[in-house]
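Of the protein chains in this complex, all but one are displayed in their positions.
Order of writing sets the chain letters: A, B and C. Residues in each chain are counted from 1.
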Amino acid sequence: MQIAMMGLGRMGGNMVRRLMRAGHECVVYDIDPKNIAALVSEGATGASSMQELVEKLNKPRHIWLMLPAAITGGVVKQLAALMEPGDTIIDGGNSNYRDAVDLGAELSAKGINFVDVGTSGGVHGLERGYCLMIGGPDQSVRELDPVFAALAPGGDENASGTVQRGYLHCGPSGAGHYVKMVHNGIEYGMMAAYAEGFNILKAANSGKQEREADAETTPLAEPHYYQFDMDVAQVAQVWRHGSVITSWLLDLTADALADDPSLSQFGGRVSDSGEGRWTVKAAIDTGVPAPVLSSALYSRFSSQGHSTYGDKLLSAMRLAFGGHFEKKD
Amino acid sequence: MQIAMMGLGRMGGNMVRRLMRAGHECVVYDIDPKNIAALVSEGATGASSMQELVEKLNKPRHIWLMLPAAITGGVVKQLAALMEPGDTIIDGGNSNYRDAVDLGAELSAKGINFVDVGTSGGVHGLERGYCLMIGGPDQSVRELDPVFAALAPGGDENASGTVQRGYLHCGPSGAGHYVKMVHNGIEYGMMAAYAEGFNILKAANSGKQEREADAETTPLAEPHYYQFDMDVAQVAQVWRHGSVITSWLLDLTADALADDPSLSQFGGRVSDSGEGRWTVKAAIDTGVPAPVLSSALYSRFSSQGHSTYGDKLLSAMRLAFGGHFEKKD
Amino acid sequence: MQIAMMGLGRMGGNMVRRLMRAGHECVVYDIDPKNIAALVSEGATGASSMQELVEKLNKPRHIWLMLPAAITGGVVKQLAALMEPGDTIIDGGNSNYRDAVDLGAELSAKGINFVDVGTSGGVHGLERGYCLMIGGPDQSVRELDPVFAALAPGGDENASGTVQRGYLHCGPSGAGHYVKMVHNGIEYGMMAAYAEGFNILKAANSGKQEREADAETTPLAEPHYYQFDMDVAQVAQVWRHGSVITSWLLDLTADALADDPSLSQFGGRVSDSGEGRWTVKAAIDTGVPAPVLSSALYSRFSSQGHSTYGDKLLSAMRLAFGGHFEKKD
Partner (left out) sequence: MQIAMMGLGRMGGNMVRRLMRAGHECVVYDIDPKNIAALVSEGATGASSMQELVEKLNKPRHIWLMLPAAITGGVVKQLAALMEPGDTIIDGGNSNYRDAVDLGAELSAKGINFVDVGTSGGVHGLERGYCLMIGGPDQSVRELDPVFAALAPGGDENASGTVQRGYLHCGPSGAGHYVKMVHNGIEYGMMAAYAEGFNILKAANSGKQEREADAETTPLAEPHYYQFDMDVAQVAQVWRHGSVITSWLLDLTADALADDPSLSQFGGRVSDSGEGRWTVKAAIDTGVPAPVLSSALYSRFSSQGHSTYGDKLLSAMRLAFGGHFEKKD
């Protein structure tokens, strides 16, 4: 079927490629003409403006956006002004589900359908397929089935509902981004579980290290139990063979450690990108305990340097009650 | 090769089966004669006592134990008294790695080899193979290579070292159980990440629920953002298709939810079995932050009812400073 | 000076009493006439409606609200419609600071001043005084100085700014409730620190207890180190004498434990009342790690039963991969 894509970055570009491979007709637009040209050379139809993008589409139109969350809302409104009742706008970016709830209601009043698609798969999606978590009106989701099925990694005959086709229609507008939000929250938790575990493995030789003997350094009570020089990269490999914790993230981790065992290219500043925060806020709103997901998020905040003021205050307290002078590195 | 197995429960029995399928000769012993008889009927050689088990083996002997952690140490010492220099005892159970460090040193003084094998795979290991994390003397590990390779799920040509054969020799005595310990710590963290995420999904309809309007219940500020009736089982299914959080645990979770979407057979009391605790204690000894793994562990403690005294104290404080009477369920 | 109080519950009633003791003239209103009558009998002037409350006041009027957060916003708007430029409405309740930011802007457009006062002190405030954290226009805060000083516990000559008078003008509208919000967040954290600590003390006799010896119960490795029957109530008392953790909360805890050492009147369901949630959400918005405050909040959620679904899922996973049947209590 015909589908338009706006936003041809890392994600959007590859999605167009995957759609064209499946035989779909793609009309594409991006603020950077080079991104358009690249896909045109691969068979897409280019548009040089939003207006032209809309005009080049058969009705009912389907325009899929892969844009930064910060600008998605504005673009949806601009596009909606150019479109007609029965048309559909799809937001496949990492937007807050609340925006999808609001946009869905707003566009619905104009007869325009809004579909929010949580899209997971990252840079591997082109080959591996994308996990699609979809919210929006039934009619639009039905129309878009061929597109969703092409982007998804393949269905599952034994599954029920749309999962047979490899994707899930989760509910009304917002439901897709809600599920994607929680997906990313879980992702943070899983990543942190691995990171903490590998960090503990790495420290298994602590008993071999000379420790400073000062009042501000806790002695290691039983150093003979911490004499292991673990080959962390090999451990990651073996865990891929039959363990309970096999996963795609572990596969990637094992590969990364095989390539660069010392992780020397990284400094340890870990960004977070919105969904983790929204997940925890949703947990709090609904009264659900989320200590693991929150801890994973806070570790990232700390890695970004946002613990420092509090840490200084702790040092100030320790000096005040105990006369402990802060140890310098 | 010839290998003895002692402890023929869920794990030990299936490991014997997998070994026999690969052509190994298994001599088996268990305190329950029925368990011995069952494996004898499948081709194993039975022994009716530890003494007989030792006698039926060619030298150098290899005896693998799959016993509860609480009794493993004692049995190792009893067995060692019956064995000779050059023989090897393998502990494949969920023992504390510290016991392996100690036993390794103790047996080494008698010329007997001690090999600790962290064994992951659970009830699926028979078909899927077991992940083997091994500590102990090089000589024993080399001798046992055919056994390890048969138990493991298959090797990886692209890997290096013993992972080519599907298992990992992690280091000296204790290293295997240490890696298994951390594996289980990560397992707790991953499980909790999923559990929290699905719990948040389940609560996505909080805005539809009537809330009690009393001073002890926080109102939900924006109920219109929590109107989703998520089909949690379907979400688990779709996440298996191309998402970043695909994993074997997710596969099992999706299957469990497909079978029993309401999880009605469970009450929510989650046991913990030692490795999670030891992982966190190792993190603390070595000064490694482990907030995710710890949170996962504490959630289990709470599910077992161990928060109650502290919670009562919180209610007592709230009454004392604020006149808040505890809300009854 | 003359001041009106609307909302004569636990907090509002006692604040009127403390104000009258300091010689202030109080005009009072409540939806429950009995609450009005009680204070009239102690010297207050009663009003039988919002309208009458406004009419009985000299200009510029000052009306202080102590109402449930859920209705405060609506009442402020109703009152504002009855008042005139130069008048001031004070919200001393546990409202979200965001409402104060919004109301401050809205009322300011009409020339009416809005002052938000975070008020801590609970049922002891009548005698002990209230901690006042104030946001709003300078002019109103200055006008209200005698009222604030009377409610506060007494100033501090060595302090600077308004703390010399015992209260703090924290900034523009919303700043008072923001500071109060964080105050309560800290309160949750401190309370949880004590609760966890006392829970650990209580468990110091774990080594004396018979433990079930089943595969689902982790054995206690060194029971001889857990043989203490701690008198928790006495420990709370002695910590009041010179320890680093002396506090008013500890004083109250010690008294509560002295009165009811077994805490038998409590079941362990701990409510949370909004500020704790808002604090964590503010931490997340601003990227500040708040693991302690969040953990304290989540423990309350768990005590309210909101972990159960996730816990059932954990049991389902354990059954699926390990064949572990959930232990029944």
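Throughout what follows, a residue touches a chain if its C-beta (ideal position, glycine included) is under 8 Å from a C-beta of that chain, and two chains touch if they have at least 3 such contacts.
For clarity, every value in this text was computed on a predicted model and none was experimentally measured.
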Counting the whole assembly, list the visible chains that the omitted chain makes contact with.
A, B, C
Per the touch definition above, residue among C:Asp30, C:Glu187, C:Asp272 or C:Glu326 touching the missing chain
C:Glu187
Write down which of C:Met1, C:Val40, C:Val235 or C:Leu319 is the residue touching the left-out chain.
C:Val235
Please identify which residue in C:Tyr29, C:Tyr178, C:Phe266 or C:Phe321 touches the non-displayed chain.
C:Tyr178
Can you work out which residue in C:Val54, C:Ala69 or C:Met133 touches the chain that's missing from view?
C:Met133
Contact with the hidden chain, among C:Arg10, C:Arg98 or C:Lys327, goes to C:Arg98
Hey, which chain C residues sit against the chain that's not shown?
97-98, 101, 120-122, 125, 128-133, 152-156, 159-161, 163, 166-168, 170-172, 174-175, 178-179, 182-190, 192-194, 196-197, 199-201, 203-204, 206, 218, 220-222, 224-231, 234-235, 237-250, 279, 282-283, 285-293, 295-296, 298-299
Extract the touching residues of chain B with respect to the undisplayed chain.
244, 277, 280-281, 284-285, 287-291, 294-295, 297-299, 301-302, 304, 306-307, 310, 321-322
Tell me where the left-out chain touches chain A, residue by residue.
10, 68-70, 96, 122-124, 191-192, 194-196, 198-199, 202-203, 213, 215-219, 221, 248-249, 252-253, 255-257, 260, 263, 265-274, 277, 291, 295, 299-300, 302-303, 305-324, 326-329
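Following the convention adopted for this analysis, only the chains that are shown with their structure count from here on.
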Roughly how far is chain A from chain C, going centre to centre by Cα mean, in whole Å?
37
What residues in chain C touch two or more of the other chains?
277, 291, 295, 299, 302, 306-307, 310, 321-322
